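A single protein chain has been omitted; all remaining protein chains appear in their positions.
Labels A, B and C are assigned to the chains in the order they are written; within every chain, residues are numbered from 1.
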Amino acid sequence: MSMKHQTPLLDELEKGTFPSFVKEIKRAAEHSDYAQDLLGLLELSYKEKVTHWKHGGIVGVRGYGAGVIGRYSDVPDQFPGVAHFHTVRVNQPSGFFYTTKALREICDIWDKYGSGLTNMHGSTGDIILLGTKTENLEPAFAELSSRGWDLGGSGSAVRTPSCCVGAARCEWANIDTMSITHEITQHYQDEMHRPAFPYKFKFKVAGCAVDCIASIARADMSIIGTWRGDIQIDQGEVKNYAQGGMDIQKEIVEMCPTECISWDGSELKINNEDCNRCMHCIAKMTKALRPGPEKGATILLGSKAPIVTGALMSWVIVPFMKMEPPYDELFDLVDRIWEWWDEHGKNRERVGELIERLSFTRFLKDVGLDPQPAMVKEPRRDPFFFWSEEDVEK
Amino acid sequence: MSMKHQTPLLDELEKGTFPSFVKEIKRAAEHSDYAQDLLGLLELSYKEKVTHWKHGGIVGVRGYGAGVIGRYSDVPDQFPGVAHFHTVRVNQPSGFFYTTKALREICDIWDKYGSGLTNMHGSTGDIILLGTKTENLEPAFAELSSRGWDLGGSGSAVRTPSCCVGAARCEWANIDTMSITHEITQHYQDEMHRPAFPYKFKFKVAGCAVDCIASIARADMSIIGTWRGDIQIDQGEVKNYAQGGMDIQKEIVEMCPTECISWDGSELKINNEDCNRCMHCIAKMTKALRPGPEKGATILLGSKAPIVTGALMSWVIVPFMKMEPPYDELFDLVDRIWEWWDEHGKNRERVGELIERLSFTRFLKDVGLDPQPAMVKEPRRDPFFFWSEEDVEK
Amino acid sequence: MSELPQRQTDIGPPHYEQFLPPVIKKNYGKWKYHEQLGPGHMVHVSESGDKLWTVRVASPRLLSTDTIKDICDIADAHCDGYLRFTTRHNVEFMVDDESKVEPLMKELKDKGFMIGGIGPRISNVVHTQGWVHCHSAATDASGLVKVLMDDLGEYFTTKSLPNRVRLAVACCVNMCGAVHCSDIALVGVHKTPPRIEHDKVKNLCEIPSTIASCPTSAISPDPQNKSVKIKIEKCMYCGNCYSVCPAMPIADPKNDGIAIVIGGKVSNLRSNPKFSKLAVPWLPNTPPRWTETVAAVRKILETYEAGAKKHERLGEWVERIGWEKFFKVTGLEFTLQHVDDFTFARETWRMAATFKW
Partner (left out) sequence: MSELPQRQTDIGPPHYEQFLPPVIKKNYGKWKYHEQLGPGHMVHVSESGDKLWTVRVASPRLLSTDTIKDICDIADAHCDGYLRFTTRHNVEFMVDDESKVEPLMKELKDKGFMIGGIGPRISNVVHTQGWVHCHSAATDASGLVKVLMDDLGEYFTTKSLPNRVRLAVACCVNMCGAVHCSDIALVGVHKTPPRIEHDKVKNLCEIPSTIASCPTSAISPDPQNKSVKIKIEKCMYCGNCYSVCPAMPIADPKNDGIAIVIGGKVSNLRSNPKFSKLAVPWLPNTPPRWTETVAAVRKILETYEAGAKKHERLGEWVERIGWEKFFKVTGLEFTLQHVDDFTFARETWRMAATFKW
């Protein structure tokens, strides 16, 4: 197919060394009307410096309230191929591993029912199938689901959980991120597909405090692997690093945030009581140092983007939880949190915002978590605090 | 005089090594009825664990709205000597220096017209003459003022400015704290004696960032001396410190917050461009290091105690101001700030709280101060900000 | 369309196990250490002695099925039909024998793939939909990523930096990317308030939730018009009202632009995770190649590269030298917009007499 629209501005983005998304759209346009008109519409945006999409309407597949982002152009007459241009969010497998067979199958379905364009992956983690019309949603879903694929989350629902590669290819994974993510996803299928929350709820799971999935910034619940017990040291390997040119004093000792490492040129010592498990020394000397023996996760709550009162990062609500299937302790906690959020949350209020509004102490009390210093960077400043009936002498 | 009241609890506080305030009251009680009944009333408080003072009424000296804290007992029948027990705040001389002659004069006046009890000094800085009755206020004031003393501030007024000892006895004073304090006090006599502000306004002046007057915590305007230019080093004296047993690496180099000092055992080097003038190195090696040549002050605004929305420390509003008599630039700035506070402040709203409510950017714009990075620890996080008409293309 | 297969619901994603290369399945949870072998390849070594080589290539994330199939061809030829994507949208090819690495890398190079992104360098840019798919976009995302990475490509393929520098792009302040905790991030911003289309508000918008959507309480009811009104001097153009009420469009081609925020991180290494902070409040929105924005990012990056200690993240460097120094060494202007006046502003004021000249 030759290109339907002139795209002098977009063509500028075929130049340069980084792979070009314009080339991708043009490749799809070879066989897709959607892609042809997407080029035209996008060129118009580049020219006018304004989006040409309208607010999405409610579209989806039967029985689900989530998984499809409705999208309509505001210039449908000019670009009928993208008059509808809905996105289908397909729940990725944990860890983003694929066989080529599986990927090809998805591609074939999308060539047949959609634009032939994707995002691998969306920021939340889904396989984003980019652009189709309303009537294709059901058949596309039938083809996908019959081959074992399901939709991810959207709207006021559990959003598609995602995780770092973890135990599959990383020596630092303290928890089985892929298993946990899979089990959470399976456990909350209903909550993912049928939005019934005050707002969205995201899970992200990282195997350690390196947080390669950015869970602390982007998940209402961030599950981050950690350990108790002493960092394991292989002194021989430490020496190898030193001989290999690493300046252990500068790069390790002086960069340890808790000043708990010492190195006398032949032995590396760690005062584990003072270690806060930041992962710096381990990451820099992976052959020599390994996380301690007792594995589990720190559970953090609340992160989100800035709207409405400012960005939040998740903060500690459970310092240490064992993480073994069937993960009942986790699910039980999540259920208690949701119940509380459900009861008190306003429309479009994330759980972190609710806690900000009602107070962390109230949350801890209501959800039944014991206050611990690990939950705060520092205690309150101003001596204004509440007491309960039982604290008061009558 | 023998003691009128039994004070078994207070007597416990005559024991121990630290000078006893109970002994002081008892000494005064030798010749003062106020002090006699104060002992009784205080013993009652110690017994009942509750204060026996009522909210003060409006009492004062003619023509002034400030300088006297009215105080009445809630058990006047039991302790008639302290039925009235008003405090007179006498404005201390800058730096708290006295001649014995002057002090004796004040003591004599207070023996005559008051309880014979004082606080040397109040937290704000005043000489506190503790306790007299309403009818003694005028005569006490006549005696004091005729001898060159005036009252300090109270209520919604300028409060008695105070300062560290500064140039009088300190090698680090970058500004003449005592002169500045005296001139501010004289300049704003009317604003101090006749409350007309939304709330109190305090000045405190420190000669350097050591801040021996705690200005950054306790003054609506904190004036803190500082310098531009290089710290002056006497390398010989540095060596003397080293020889005297100072571990320069540990105590100085590693404690410099900006990591701008180095020491090779014979020469101390400071990268002055990176120095933030924290005063640590100078304070610890006063013979070897001296502040740089160009002297002035950083002006900070806003500190106060926690009521209502939480404690504030003052923050930078003018990074550097020359400080030479007649201090016109300072007075001009203060006038602009007060005008703005006066226009926008609510009743009982400190200037720091007002800025918190209306925003620092609004304050800067309205008062005519240019934004500078020195005013903030860090720029804003969330990209939510305002533009003016002139920034926008029509 | 022919016969459709039987749809299923609530089955969730396929189990990941079926997608794991055999060497991974065997050594799952047994990895001992890894070594970085180059800007785009590394090896992981298992307790069992097994090894896994990974080669990483850049992806524009917006992929045609054709390109995905090309990728699959390579994985079929070299990796027994397995591959993965990273959390930053790169593609990873994995092999279980050292001899397979060179041929794999050769084919990838020959086919024009950009190998790199591992270790202390720039990896792919986390980003969002932009004009490709979102009604809310103040700028495009894919285009910005492209021009940024065209300029900074050498930091992906070869050059190293003191530490990783994570870039992100979000097309509006909803920030679907990881902008708020990135080393350097771009975000599309507005500079003018929404326009209220009173006739449409009635039908399209729920008034109470529209009012509640405004972070600054700038919106109030306008009963006369059965609509809302905006107190213009309170509006800081976040567009959240437009998210909730389509009758309040805020896009303004002349004044929409790009803000740069910097110094964020999510890892816990050394220092705690950090929010990004404002470096440049507004640059003009200049597709297709946004030269002003690209230049500003490069300037910040190079100043970091020159000034930071080994292992120091960008935000760690800035905090060490201080923000006042950051503005000095980068030459970026400090404006009224940099001074926080949002919810937690107070915590950003300099409550200390210490700063650098």
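Please note the rule applied: contacts are C-beta pairs under 8 Å (C-beta built on N, C-alpha and C of every residue); 3 or more make two chains touch, one makes a residue touch a chain.
Keep in mind that this is a model prediction, so the values were computed, not measured.
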item: Among shown chains, those touching the left-out chain; value: A, B, C
item: Among B:111, B:294, B:335 or B:370, the residue in touch with the chain that has been omitted; value: B:111
item: Chain not shown: contacting residue from B:4, B:280 or B:336; value: B:280
item: Options B:37, B:176, B:220 or B:274, residue touching the unrepresented chain; value: B:176
item: Option from B:42, B:157, B:321 or B:337 whose C-beta touches the chain left out; value: B:42
item: Residue numbers in subunit B that touch the chain omitted from display; value: 9-10, 12-13, 15-22, 24-25, 27-28, 30, 35, 38, 42, 45-46, 48-56, 63-64, 69, 71, 85, 87, 91-104, 107-108, 110-111, 116-121, 123, 130-131, 138-139, 141-143, 145-150, 162, 164-165, 167-171, 173, 176, 178, 182, 185-186, 189-190, 193, 209-218, 250-251, 255-257, 277-280, 283-284, 286-287, 305-311, 313, 346-348
item: For subunit C, the residues touching the chain missing from this view; value: 268, 272-273, 344, 346-347, 351-354
item: Residues of subunit A in contact with the chain not shown; value: 209, 211, 216, 224, 226, 228, 257-259, 273-278, 298, 300, 303, 312-316, 319, 356, 359-362, 364-365, 371-387, 391-394
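Going forward, only the chains that are shown with their structure count from here on.
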item: Leader among chain pairs (count of C-beta contacts); value: A-C
item: From subunit C, the most remote chain by mean C-alpha position; value: B
item: Chain centre separation (subunit A, subunit C; CA means) in Å; value: 12
item: Where subunit A touches two or more other chains at once, by residue number; value: 306, 310-311
item: Residues of subunit C engaged with two or more neighbouring chains; value: 173, 180, 215, 238, 275, 342, 344
